[in-house]
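Input: a single structure, listed below in C-alpha cells.
A single protein chain has been removed from this complex, and every other one stays in its place.
Now for subunit A:
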Amino acid sequence: KMSEVSEVMTKADIKPKSMHHAKIWSDDVENLYRFQQAGYRDEVEYKQVKRVDEVECWPETGFVKKLQRRDNTFYYYNRQRECEDKDVHKVKVYVY
C-alpha cells in the first residue's frame, strides 16, 4: 500500500517539482504523515538519506512501522492509523 516510486527516482537525488497539502486522509497520507514526523519529506527522501531500499512496514496495514531519524534515533509507529483528521491538512504531498 506504499506509494509507488520508481527505482530510478530513489537512486538519483531527485527533488520534487511541486507541493500541496493533503485534504482528506488516505493510506498514502498516513505514511507521509509518519515520514514527516520523523523529519523527511516522504519515502523518496528517506531512502536517499538513509541509503536503504526498503522501509519497514506493518504487514497487516502497510503503514510505516519504524524510521531512523537523521540523528540516528528511532521512531516507532502504531499498527493502526495515527494521523488524526485535524492533522491531515498539515501533511505535505510532494509531486515529482
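Going forward, a contact is a pair of C-beta atoms (placed from the backbone, for glycine too) under 8 Å apart; a residue touches a chain by one contact, two chains touch by 3 or more; residues count from 1.
The criterion applied here is as follows: contacts and distances are computed from a predicted model.
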{"item": "Among \"PACRG protein\", \"V-type proton ATPase subunit\", \"Proteasome subunit beta\" or \"Cytochrome b5\", the UniProt name of the subunit that does not appear here", "value": "\"PACRG protein\""}
{"item": "Subunit A residues that touch the omitted chain in the full complex", "value": "37, 65-66, 69, 71-76, 78-79"}
